[in-house]
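First comes the structure, then the notes that go with it.
Shown here is a partial selection of chains from the complex, left in place.
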Amino acid sequence: MKKITYVTRRAQFSAAHRLHNPEFSDEENRRIYDKCNNPSGHGHNYDVEVTVVGETDSDTGMVIDLKILKRLLNDYVIEKLDHKHLNHDVDFMSGIIPTAENIAIKIWEQLKPHITSGTLHCVKLYESQNNYVEYRGE
Amino acid sequence: MKKITYVTRRAQFSAAHRLHNPEFSDEENRRIYDKCNNPSGHGHNYDVEVTVVGETDSDTGMVIDLKILKRLLNDYVIEKLDHKHLNHDVDFMSGIIPTAENIAIKIWEQLKPHITSGTLHCVKLYESQNNYVEYRGE
Amino acid sequence: MKKITYVTRRAQFSAAHRLHNPEFSDEENRRIYDKCNNPSGHGHNYDVEVTVVGETDSDTGMVIDLKILKRLLNDYVIEKLDHKHLNHDVDFMSGIIPTAENIAIKIWEQLKPHITSGTLHCVKLYESQNNYVEYRGE
């Protein structure tokens, strides 16, 4: 009988960002985003966890080859975000306010087309040890 | 298209407690609660994680303002539990056996009326690095 | 009104393993399992989390006595896996390729018959800080 398992790979990137909506007034931006609206930006060590769900292959004992998941996460996410400024340096974040919510959604969109074994289930993004978000494609 | 995200804020409090049901005999209390029935009590550093789920606002890029979630968690939970004895010092724990299960349920009830952006989804309470519970309002 | 809570106990074991399917050629084994196919094996500190779900008992304030869950986890899982080689020394892993997915499924099967208070909900197995799997009996 086939068994469903959830397989998660974790990685880390360090990036700068600034929360600022150009359609808000400066005063609204400061009120809504507070310290996160600092004009020169600030930064985080982000931890990202990607979960794939599927049947465990009876020959290999795996849902997805973790080497491949590690490589996809590295090539489509870490390489593009690590040691970057999320407002200026990342093609797929262009025009997006880099809240943790939006970064998680964009990481999902980056990875989704490449997960061909199992199904992408969740992207979890830690902005700090006290803040994290999850996006499950809903 | 609107996207659903789950946003979590974490905080910590240090408290004493004793597991003891006055309707049980002393012997039953010792058998059921064992070391946790020690008459003078013992204590923990508790970590609490509160998760709110909802649509990401397209203007702010946020489900709930994390500053507000941090303040609610601080005012209605941490300020009331930190450096307290859960059996003696906390109004909303009065008459409740302070198991991790019951503390999580009471934290949910404390926060629920104040979450007006998004929906309270989960309260997760770590009693130690090896024990934790979750309550999801079920 | 009864409340449903999820209660988790965590424990650790250190074990050696080798990923190798005798029905594959040596070349296939190396291609699929890569470094994990090293003939002498390698090893990990595994963290295992077992979650039980159920109604909180109104007398005890507990779903399951954590002392009992700790003992079951110790007797049926940790004692059998700790400081062992998963390919050679563990009866319930015999003939099973010890991927994280398969170990989690087997831990579930070991514990399931013994959880008589609440219902076994999830087995989560960390192979390293960057890799973990979950099995939920699906």
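Labels A, B and C are assigned to the chains in the order they are written; within every chain, residues are numbered from 1.
Note that in this section a residue touches a chain if its C-beta (ideal position, glycine included) is under 8 Å from a C-beta of that chain, and two chains touch if they have at least 3 such contacts.
On a predicted model such as this, the values are computed, not experimentally measured, just so you know.
*Asks:* Assuming 3 chains are placed, give the number of copies in the entire complex as this structure defines it.
*Replies:* Across the complete structure, the repeated chain appears 6 times.
Just so we're on the same page, only the chains that are shown with their structure count from here on.
*Asks:* Please tell me the distance, in whole Å, between the geometric centres of chain B and chain C computed from their C-alpha atoms.
*Replies:* 28
*Asks:* Note the residues in chain C that touch 2 or more other chains, in rising order.
*Replies:* Residue numbers touching two or more other chains: none in chain C.
*Asks:* In their complex, what parts of chain A are in touch with chain B?
*Replies:* Residue list for chain A touching chain B: 19, 21, 23-24, 32, 34, 96-102, 104-105, 129-136, 138.
*Asks:* Please name which positions on chain B make contact with chain A in the complex.
*Replies:* Against chain A, chain B makes touches at 3-11, 56, 59-63, 65-67.
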